[in-house]
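In this view, the complex is presented without one of its protein chains, the others remaining in place.
Going in written order, the chains are labelled A, B and C, and every chain counts its residues from 1.
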Amino acid sequence: MQRIGVFVCWCGTNIAATVDVKAVAEAARKEPGVVFATDYQYMCSEAGQKLIRDAIAEHKLTGVVICSCSPRMHEATFRKTVEAAGLNPYMLEVANIREQCSWIHKDRTEATEKAVVLARTAIAKVSLNVPLTAGESPVTKRALVIGGGIAGIQSALDIADAGYEVDIVEKQPTIGGKMTQIDKTFPTLDCAACILTPKMVDAAQHEKITIYSYSEVTEVTGFVGAFKARIKRKARFVDETKCTGCGECTSKCPSKKNKNEFNLGLDNRTAIYIPFAQAVPKVAVIDAESCIKKKTGKCGLCQKICGAGAIDYEQKDEYIEREYGAIVVATGYNPIDLAKYDEYAYSQSPDVVTSLELERLMNAAGPTKGTLLRPSDGTHPHTIVFIQCVGSRCDDARGKPYCSKICCMYTAKHAMLIREKYPDTEVHVFYIDVRTPGKNFDEFYRRAVEQYGVDYIKGMVGKVVPHDGKLLVQGSDLIANEQVRIEADMVVLAAAIEPDKSARSIATMLTASIDTNDFFTEAHPKLRPVESPTAGVFLSGVCQGPKDIPETVAQASACAAKVIGLLAKDKLKGNPCVAHVNEEMCNGCSTCEKVCPYGAITYQDKEFRVPGPKRTEIRRVASVNEAVCQGCGACTVACMSGAMDIKGFANKQIFAEVDAICR
Amino acid sequence: MTFSYYPGCTLKTKAKDLDRYARSAAAALGVEMAELPEWQCCGAVYPQAKDEIATKLSAVRALMAARDEGRELLTLCSACHHVIKRVNHDMVSDENIRTKVNNYLKPEVPYTGETKVIHYLEMLRDTVGFDELAKRVTRPLKGRRIAAYYGCMLLRPGNVMGFDDPENPRIMEDFIRAIGAEPVVIAYRNECCGGYMTLENRALAQKKATTVVDAAASAGADTIVTACPLCQYNLDVNAVGERVPVLYFTELLAEALGVKEAEA
Amino acid sequence: MQIKIDENGNFKPTIVAFCCNWCSYAGADLAGTSRLSYPANVKIVRVPCSCRVNPLFILRAFQRGADGVILCGCHPGDCHYTTGNYYTRRRMTLLFNMLDYLGIERDRTRVEWVSAAEGAKMARVMNEFVARICELGENKRLEDLRCKKSLEE
Partner (left out) sequence: MSFEEKEMAENIKRISGVNPRKCMKCGKCSGTCPAYEEMDYHPHEFVAMVEKGRIDELLASKSIWTCLSCFACVERCPRSVEPAKLIEAVRLEVIRAQGANHLKAVQIPELLDEKLPQQAIVSAFRKYSK
């Protein structure tokens, strides 16, 4: 039997004015297990706390009930008090007789009656409390960043600057991501490469950062503070340590007609290639599917020319395993496939391009050296039509239900740049809404209209018909209430963006949740926007939702701050109120594993003693990882055999509370 | 392989060519077309309102007859294909329509959309195969530049018709290639020909038809093929200005298979 | 045993409210700091998440003589544990169907989403709920008098 002490607080007159505190203490004294009950003006004051500590010592109390303000206010205070007196801090319960009693009831009798019941309920619960100890786990002081775009680079730089080791794993041969393909950035119109490439170099030269390019994370186990990741380093058939990036091999390679991914297939590259001049690492890679040597065994030209002896046709995929304290997801996005939107003739005419393709067509390092030319015949386009919301804000199976957020601004940027560079070119933009929240954004869009004379048409294009080398664009002008027809030379589609295809498998690997659109879910949509609900997994950039560059960078740094906060700890103290399985009762059905939002439950085979000649048997039972469990209790209700329970909110404790209220 | 065949009214009167060349070509390809006994007019347009039941019954009768014969239902006219396929989709997906239709018709076995509705072109693509068809062609239409005109009915709505990519179809072009001719992809090949508007507003029908035929002419097509009698009529009769012959695809098929003269 | 009839002869129901720690319990605290009153019959049990509430807890309350049980959690989409309240919603739908089947009036149980900012909503919901339970009168159908007796002894 517990020895319980009850301490009723007056809270000055806050409680004492409406609740007869002496009567509450009197009533509490009659409850089973209660050996001491008293009241005092301010329990939270130093004098009040001393009163509690002294009573614990004097009456050899094993459990304490404080009848006072809300536990959200002072539970932590009183836990420290009882701990100082040598009790386990979880042998304490608070009865909320202020916010949920004295402050809302006017009638003194009624309020006192209720306070008695609340005290009784807390006593009933504390009688069943057991000492709990928060688990501790060590923190590996190294972070893994999945994805080497601007989000991943920024997070990595910030974490590394704080003095922690960071590994960036990027599946492409170079880091930099989508931003490397962008020509200029809104609303300042500075060149993307000029602001990005120095950051890429910073990352490469940072002593705390290791870049694994052309690599993928294939497996993640463990939990916050102690993740273990397996990284596949894909064979690039070039020794990264030897290659100097001179590019001699790429100029001699005879396999020249391969789609250049960096320019989105608008031109060709050789089989051995460096994605672009400022690639990091600046190391060549061989595309085995188009390499003549890899396909036929004959050629070997690059190996002969390479002065550094870096070419190795026999290179194999390698795997490395590393431990990390925190993982940053920065997997980014891609424009959607537009083949399903062929009313805009994307797959029927090379002159219908996506906005990202237009970036390449306008970029000095692009296939046209920065001169805007039609892909079909290399002529200068005189009429260009932009179509917004292609695949965004759709509720059919073809598109995405969300707004892609960045298209309004980059379309204004494209329109403006074209009008500036080629004043003889007519530019029409079909829009449903122009969405420009952001610093200097609406001013930017207005400049496109007012200063550069871009023709914005409110309405959607219904159909683009390629005919006689032209593109016949037919759409709505909702303001004029007419159907407009424009004979265009080029059509640019603002394609919706979607999370990178790897998001789903990486989410599964990390037991981090994603939404129906495959965007990673944040731990709290307002208050914890850069953390995933899975402890130790953080979100950076568009993998969490559509964002422009400034927002991505801001979020990447916020994410880094959270990672640093975690890595700065030597040990992690968990919440002891976590799930706990009674292995004797568990039947191994896996129901709890499926409802757990954190992946905290795994199954293992264990040996149990059984009656009879066999003496023991092996059974599959649930096992809770206390470092990962957040203690929500979903599993306890799902468990059909009643084996799952939550410490501190145990079934029998809640039953006791219910019984005490209804008594 | 044997299909239950639903010809439709127009193929028995004004569009006999569409029908008889289809039959002779099918025979040459070893496909049997067993015409449904006592079929009724499909109604020519799909009744879109949810409370239109009576106007869907004739299509269901055809579907049910094919089911009872244990065969897939082959269609040829675009309009019939459209109506029957969409009514069948209703019978699968709309419980209200399904219940009311079955209550009305009281079949021995209630009909719930089991019949598969196949257009002749789909049969050529999926049952015969265009590669196989190319091998069977005895008189390839070498040097011919043929434009395919799809119209609306075969393609839309794409999620019900499931015929081809509704915005960038290729089945007719593949067909044209299989019979040895050169397909000419033309603008407006999946835009409306004017349809039944020829009765209400001939000027509109003329405008629509002319746009299509002009596109074919300027693309250098020597022939337009279609699968729909109404499209054929509009493009042939209502187009003003430059004219391009408008034929049923089955006629060219029969020609390429060398069975056209035998028929004529 | 609680006296359910006050000196004026009015029915005083016993009401158990389960509130999740992150939203609804804080909402109840806010009702307190805002001095928004609701009847004293309502006694709140704090749980980590609405999904911690086993349907058995609710049945137990009825068995022990509660006249109404209300369960409050974060708004859908706002759950501290991401998906907990979705589980709650599904579980409670099933439980309510069962209570219906047992002949327990549908209105004796209720699920409400109350955020930490909705002190006023908490008070309003509790007022409405208590008023409705008063209309329904005492719950005797599930009450197990044997439990009562043994407890009294």
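Methods note: contacts are C-beta pairs under 8 Å (C-beta built on N, C-alpha and C of every residue); 3 or more make two chains touch, one makes a residue touch a chain.
The model shown is predicted, which means the values in this text are computed figures rather than measured ones.
Asks: Can you list the shown chains that the omitted chain is in contact with?
Replies: A, B
Asks: Which of B:A28, B:V185 or B:V237 sits in contact with the chain that's absent?
Replies: Considering all chains, including the one not shown, the answer is B:V237.
Asks: Have a look at A:G459, A:P546 or A:G574 and name the one touching the chain we're not showing.
Replies: Residue touching the chain left out of view: A:G459.
Asks: Can you say which of A:C394, A:V449, A:A561 or A:C589 touches the chain missing from this structure?
Replies: A:C394
Asks: From the listed residues B:C9, B:L57, B:V185 or B:A219, report the one that touches the chain absent from this view.
Replies: The single option touching the absent chain is B:C9.
Asks: Need a quick check: the contact residues on chain B for the chain that isn't drawn.
Replies: On the chain B side, contact with the omitted chain comes from 8-10, 13-15, 41, 43-45, 47-52, 55, 77, 79, 152, 155-158, 166-167, 191-192, 194-201, 204, 208, 229-230, 232-233, 236-237.
Asks: Give me the chain A residues in contact with the hidden chain, please.
Replies: Chain A touches the missing chain through residues 343, 389, 393-396, 399, 432, 458-463, 474-478, 481, 483-484.
Going forward, only the chains that are shown with their structure count from here on.
Asks: Kindly list the shared contact partners of chain A and chain B, in label order.
Replies: Output, common partners of chain A and chain B: nil, no chain qualifies.
Asks: Computing the C-alpha centre of each chain, which chain sits at the greatest distance from chain C?
Replies: In terms of C-alpha centroids, the chain at the greatest distance from chain C is B.
Asks: State, to the nearest whole Å, the distance from the C-alpha centre of chain A to the C-alpha centre of chain B.
Replies: Roughly 51 Å separates the two chain centres.
Asks: Round to the nearest whole Å and give the separation of the Cα centres of chain B and chain C.
Replies: 64
Asks: Roughly how far is chain A from chain C, centre to centre by C-alpha average, rounded to an integer in Å?
Replies: Centre separation, chain A to chain C: 36 Å.
Asks: Spell out the part of chain B that touches chain A in their complex, as residue ranges.
Replies: 159, 165, 167-168, 185-188, 191, 215, 218-219
Asks: Where on chain A does chain C make contact in their complex?
Replies: 70-72, 96, 98-101, 103-107, 110-111, 113-114, 117-118, 121, 513, 521, 523-525, 533, 577, 595, 597, 630-634, 636-638, 646, 649, 651, 654-655, 657-659, 661-663
Asks: With touch defined as at the start, can you tell me which chain C residues reach chain A in the complex?
Replies: For this pair, the touching residues of chain C are 1-2, 14, 16, 25-26, 28-29, 31-33, 35-38, 40, 43-49, 51-57, 60-61, 64-66, 77-78, 80-84, 87, 91, 123, 151.
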